[in-house]
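A protein chain is absent from this complex, but the other protein chains hold their places.
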Amino acid sequence: MGWITSSWAFLVWTWEMGILQPIGVFLAIMAGLWASGRWSPWGSMRFLCRRLEWMALTLLIVFSISFFLMRSIPGGPFDRDKNIDPAIKARIEAKYGLDRPIGEQYLRSLADTLRGDLGPSYKNRDYDVVDIIAEGFPKSASLGVVALIFALTLGITAGMVSAVRRGGWLDTTLMVFATIGIALPNFVIASILILFLVILVPMFPAATWGDFRHLILPAFCLGAPFAAYVARLTRTGMLDVLTQDYIRTARAKGVGELRVLTAHALKGGLLPVVSFLGPAIAGILTGSLVVEKIFQIPGLGTHFVQAAINRDYTLSMGCVLLYTTLVYLMNLLVDVGYTVLDPRVELD
Amino acid sequence: MSELHEHALEVDGLKVRFHTDDGVVEAVRGVSYTLARGETLAVVGESGSGKSVLHMAMMDLLPPSAEVRARGLRIAGRNVLGMSGEDRRRLRGKEIAMIFQDPMTSLNPFTTLGTQIAEMLRLHRGLRGRRLREAVVGALDEVQIPNAAYRVEQYPHEFSGGMRQRAMIAMMLAGQPEVLVADEPTTALDVTVQAWIMELLASLQQQRGMSIVLITHDLGLVAGSAHRVAVMYAGRIVEEATTDALFADPRHPYTRGLLASVPRLDHDGGELYQIPGRPPDLGNLDRGCPFRPRCPYAVDRCAAEDPDLTERAAGHRAACWVELEPWKPTAAGAAR
Partner (left out) sequence: MAETRQRSQAELEELLEEARKLRGNSLWSDAMRRFRRNRVAFASFWFLVLLSVVSFLAPLLPLASPHQPHLDRNYAPPGFSTEEPWSEDQYVGLDDMNAVTRWMIHARASIFGDFQLGPWMGRDASGRCLMSRIVWGGRMSLLVGLAATLVSLLIGVSYGALSGYLGGRADNLMMRIVDMLYAIPFIFVVIFLITVIRERKDVLDAYGLDRVTAFFIVIGAIYWLTMARVVRGQVLSVKHREFVEAAQAQGASTFRILRHHIVPNVFSVVLVYLTLTIPRVMLFEAFLSFLGLGVEPPDVSWGMLAADGMGAINGLEVYWWFVLFPGLALGLTLLALNFLGDGLRDALDPRLAQISGKAPVAGAGGIIEETS
């Protein structure tokens, strides 16, 4: 019966951590594609299995490296509490199993993690790592999603306009902005925007977390570099596609210019953007570390940075494992999405 | 369709120049011809002779760097000169359609063939819903693609080369155009498939009474399928005649060279003739006949003036200063 309870605990944990939700969305999209006959799960089963194996292997490696690095630090995690009674300290260490041999500790810790128990935070022993993550992740996720939507809409529009008006002043202006967007770190953009839009002209609320209005500025700062990349990729992608023979065919058919762009060129022109989505999602997760700090959003990024500064190893390991899982799943989704968009590509 | 016009296509003095970084390239240097309704005209020439550019210019498919000039251009009886870009777009697919050399790259790889054909039917025949779907399947049936109802759901990469070109033909004919420009329609295909495609085009022409411009460099293809032939060299037509007349008695040295370089079953032995030299650089042509450096018959006048087309026999025109002796079609005879 033990395995039922532990699997249930694992399910609850993944739900609370917000891992299960993206998987749910993923499965729903796949089911929809299957129902519409555009994708078959049997053909890509081997692919999915292999990717999940790689993911498990990567997570194991990340976990092991983190674990041994953590344990290699001289002294136990509770040494920094200076005036602690040695007897109490011994009891605490016994409670966390720190008095056992390192191999046993590793296996126990691995088993705990697999069950979804990341243990208590080293810094705030009253809180479980899982609870802290479950509390912070939804905020980071909504920030990230808004930033991504913003990056895609702005970037694709700018890229298309630039491609259509290639060589013109609008193209030049947009591409100069794109280069600036790529070059400037988001904290520089953020500080300048805060200076102007919050302090000098108070259009937006100052930092912290609240309703949607609090999301706009951080999401813009987080998404801006990616909007710039997407604009560039869309432009080169569109220009490349517009020289293809099949675009000439579409024009020979008497299709109007706008429809040539949207119905014929767009799909091929956006393929580079789709393959950029994987790195973009990883980058937005990373960027949210800084943006959350600037705008004082109590999300996962803030917790992670705090954990790193405070040397709260259990919490930072939990975050690293979660981020790795997320990036892997998103890349998987992007790869599957690519094959749906380009019928010539098969999953392998 | 009104029956007022007798010509499907009339071109008069069409010129195309490209403005490039390396200067002006004159790709087409004044071409005039007429195409009767139901007729097939073959336009023959080496690559770079301007035969594709000429027809793309007629259809307004060239990039903005191209400058197109003409004294006159009528497509299906309608005067194209002075038409807006939007009006010319409406002609494309409806009155004049074009099929391209490589059906692999010329079909949109991201959408099903059905969708691509349906676009044409919606655009030019206003079909919607169930009738549209039936018409799409009907169009594939017409070009003898087996299992059409199933294949409309497939993507171009799931078709073989010959099938793709058939689908391309089905798509381009879906708007029931008066003129079909076939730009090297069989070059990218196997020899056996080539004959098949040409047969299909011929039978569709008979059914519909449309006119065809067959752009090719393959004289073998011309002999079997065209009524008339126009030979292009360096952006101009150098000889124009009915197919029989051209093959029996070519009047231009370039045409003779082309014919001599075709392998023939009835003349074995001897080496195949090859026209010496290279096609001229269209970026800087001098005053004389552009074929002069490669021509075994060249005289002094050829260096001074570029000859115009002149009537040599009824319906047989050639642009050459030299009146050639009657043609003896042997490999050796071509050289002299």
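The letters A and B name the chains in turn, as written, and every chain counts its residues from 1.
Please note the rule applied: a residue touches a chain if its C-beta (ideal position, glycine included) is under 8 Å from a C-beta of that chain, and two chains touch if they have at least 3 such contacts.
Here the structure is a predicted model, which means the values were calculated and not measured.
**Student:** Given that one chain is not shown, which residue among A:118, A:132 or A:285 touches it?
**Tutor:** Selected residue, touching the omitted chain: A:285.
**Student:** Looking beyond the chains shown, say which of A:121, A:234 or A:316 touches the absent one.
**Tutor:** Going through A:121, A:234 or A:316 one by one, A:316 is the residue touching the chain not shown.
**Student:** Just to verify: which one of A:30, A:170, A:239 or A:266 makes contact with the chain not shown?
**Tutor:** Touches the omitted chain: A:239.
**Student:** Contact with the hidden chain only, please: which subunit B residues?
**Tutor:** Touch with the absent chain occurs at residues 13-15, 57, 60-71, 73, 80-82, 84-85, 88-89.
**Student:** Even though one chain is hidden, which residues of subunit A still touch it in the full complex?
**Tutor:** 54-55, 57-58, 62, 65-66, 69-70, 72-74, 166-167, 179-180, 182-185, 187-188, 190-192, 194-195, 199-200, 206, 236, 239-240, 242-243, 247-248, 251, 257, 282, 285-286, 289-290, 293-294, 304-305, 308-309, 311, 316-317, 319-320, 323-324, 326-328, 331
Convention: only the chains that are shown with their structure count from here on.
**Student:** State, to the nearest whole Å, the distance from the C-alpha centre of subunit A to the C-alpha centre of subunit B.
**Tutor:** So the centroids are 54 Å from each other.
**Student:** Which residues of subunit A touch subunit B in the complex?
**Tutor:** Those in contact with subunit B are residues 244-246, 248-256, 263-264, 267-268, 341-344.
**Student:** Would you mind writing out the residues of subunit B in touch with subunit A in their complex?
**Tutor:** Contacts found on subunit B: 59, 61, 89-94, 97-98, 100, 102, 105-111, 119-120, 123-124, 155, 157, 168, 171-172, 175.
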